[in-house]
Structure formats: C-alpha cells, structure tokens
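The block that comes next holds chain A.
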Amino acid sequence: MATVIVPAVLRPLTGGVTRVDATGSTVHEVIDDLVRQYGQLKDRIIDDNGVRPELFIAVAGQEIFDITQAVPAGAEVNILPAIAGG
Partner candidate 1 sequence: MSKHHVITRINGEDIEFLTDPGTSLLSALRDQLGLTGAKEGCNNGNCGACNVVLNGELVNSCCVLAVEVNGGELATIEGVANGDDLHPLQQSFINDAALQCGICTPGFIVAAKALLEREPDADEARIRHWLAGNLCRCTGYDKIVQAVLDAAPEMRAAARA
Partner candidate 2 sequence: MAVQEYLAPATVDDAVAVLGEHGSAARVFAGGTDLIIQVRERRRDVGVMVDIKKIPELVECAFTGDGGLRIGAAVPCARLYRDPEVAAKFPCLIDSASLIGGIQIQSRASLGGNLCNSSPAADSIPTLIALGVTCEIAGSSGRRTVPVEQFCTGPGQNVLQPGEFLVALNVPAPGANSGAAFERFIPRNEMDIAVCNAAASVVLSADGSTFQSARIAVGAVAPTPLLVAAAGEALAGQPVSAASIASAADAARAAAVPITDMRGSTAQRKHLASVLVTRVLNQAVERAGRA
Partner candidate 3 sequence: MVMADKPKYRVIGTRPLRPDAIDKVTGRAQYGADTRQNGMLRGYVLRSPHAHANIKSIDVSKALAHPGVKAVVTAADFLAPGQDLAQLPDLTANVMAGSKTLYHGHAVAAVAAIDDESARDAAGLIEVEYDVLPPVLDVREAMLPGAPILHEAMRTRTPEGPSADPSNVVAHAVVVFGDPETAMGECDVVVEGDFSTRMVHQGYIEPQAATAMWNPDGQVTIWTAHQGSFPARQSTATILNHPISKIRVVLTEIGGGFGGKIAVYLEPVAAMLSKKTGHPVKLQMDRVDVFEGTGPTPGTSIRAKLGATKDGKLKAYMADMAYENGAYAGTAANYATMVATACYDIEHVRLDGYDVVVNKPRTQDYRAPSSPAAAFAMEQLVDQLAEKLNMDPEKLRLQNSSREGTRGSMGMPFARIGHEEIVQAALDSDHYNSPLEGPNRGRGTASGYWFNVGLRSSVNVTVQPDGTVALAVGSTDLSGTRTSLAMQLAETIGVEFDDVKSLEVDTDSVGYNDVTAGSRVTFGTGMATYEAGKNLIAAMKERLAATWNVPEDEIQFEEGKFSSPDGSKSGTFKEIAQLVVGRGPGLTVSGSVNAGFLQGGGFAHHIVDVEVDPDTGKVQVLRYTAVQDVGTAVHPAYVEGQLQGGAVQGIGWALNEEYFYDDSGRMLNSSFLDYRMPTTLDVPMIDTILVEVPNPLHPFGVRGVGEPPIVPPLAAIANAVAHATGVRQYQLPMSPRRILQTTGKIEE
C-alpha cells in the first residue's frame, strides 16, 4: 500500500483529491491501481512508452526512471510536473 500525492495539474481529474492510497509493490502496479480508482487518469501518468515526458515520479523522495522499481509499504509516491524555470 502506498500514498500517491496528486499534482495540482492533475487534481481536476481526481475531483480535487490530493492524497490517494493505492495498492501495489511496484511503481507500475501502484499507478495502475490509482487509474483504476480515477479512470480519467488513464494514460495521463504512464502510457504505452512509460512515464509521460512532462512528468516525473518520485518514491520516498527519490526520483525514479524505472517503473518496475519496488515501492516499499507505506511509502509516498510523488508525481511532479517537469517545469524548467528560466
């Protein structure tokens, strides 16, 4: 079980909910469970070629690039918009 923090840009698709508990032992499984709970998130975080380029995912404060990576129980999963800032 992990807690997913939904970024502002996606919150309209979860009816304003910020923290969602999702089951799964890997990042991919956790996101799949999140999408099961909020269908509008389908392909908005992970699509067929992996994490969408405009987003980054972090598990327990560490950014991950491999969605098969394990998610420790009770960990926080952050989804972050990738913005540059000049």
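As a working rule, a residue touches a chain if its C-beta (ideal position, glycine included) is under 8 Å from a C-beta of that chain, and two chains touch if they have at least 3 such contacts; residues count from 1.
The set was built so that all candidates are chains of the complex that A comes from, given by their letters.
Being a predicted model, the structure only gives us computed values, none of them experimental.
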{"item": "Among 1, 2 or 3, touch partner of chain A in the complex", "value": "3"}
{"item": "For the chain A and candidate 3 complex, residues of the former touching the latter", "value": "5, 7-9, 11-12, 15-16, 18, 56, 58, 61, 63, 65, 76, 78, 80-86"}
